[in-house]
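Removed from the display is one protein chain of the complex; every other protein chain stays in position.
And then subunit A:
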């Protein structure tokens, strides 16, 4: 059993050791051991050259990280939360994502932007936004969103080895959650491919597609529904861009029903994209009911617990949506 935090820490440790060009920069990543302790022990092991504490200057240090990548290094740029990445978003999109294309392939930007994304607990509106849809919108980026420890470790390692800018959307509430990790998953060369979704649970009546923390809620909902004879197929997207629509289509062809689940706001979101693509593909003809989305509530995140709890998709909301789409 390994927590997501330890899995990320292992991935960073292994990749820093494997390739001298890899380094980590961000606020509090070195001497503080990381704001969320993801980089615990790394500064002690690798020193000032490889683990760099930055001042609070997102636009500046993100640009510095991107420039370092253009010049041949392989930076991991940590945002304390992705909310702060908004200050640096021009560097992520205009400097990192678009450069390979604008230069007709002569300049590569092998960088990973990582950090916690989406809602936490009681941190209110400015610290709770989900950026999956915003980053997922842009060609030139790869965007991954791990759920389990295996996802976290494998995706981070793959992202660091990828020669392109990768945005890795972690989740703060998942950091402390332990998951089973196989022997294979604990090896130094364990990689999870970008662009491939994982079927976490087989089912026949409805397809639940999700990413990050809500995957866990989907599995809980599936357990409850199983008692009522409804078998849910739960798909963990793992990657937002490029999205593995084929796995979703194959599942919908089998189950004839689709429910997407995400933490982000409903408009122009991940679920909206999945629904649009399903309509465009072969799976549309196999739907017995319109596809349904379960999302965060369409409001800035409030603080009071009762309000916050009702702004994120809960297990009961997923169950309700499944029953609606199955008309039961």
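Here, contacts are C-beta pairs under 8 Å (C-beta built on N, C-alpha and C of every residue); 3 or more make two chains touch, one makes a residue touch a chain; residues count from 1.
Going forward, contacts and distances are computed from a predicted model.
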Hidden subunit of the complex - UniProt protein name among "Pyruvate dehydrogenase E1 component subunit alpha", "Calcium and integrin-binding protein 1", "Fibronectin type-III domain-containing protein" or "Protein indeterminate-domain 1 isoform X2": "Pyruvate dehydrogenase E1 component subunit alpha"
Touch with the omitted chain, as defined above, among A:10, A:39, A:62 or A:236: A:62
Residues from subunit A at the interface with the omitted partner, ascending: 23, 49, 52, 54-55, 57, 59-73, 90-91, 94-95, 99-110, 139-140, 142, 163-164, 242, 280
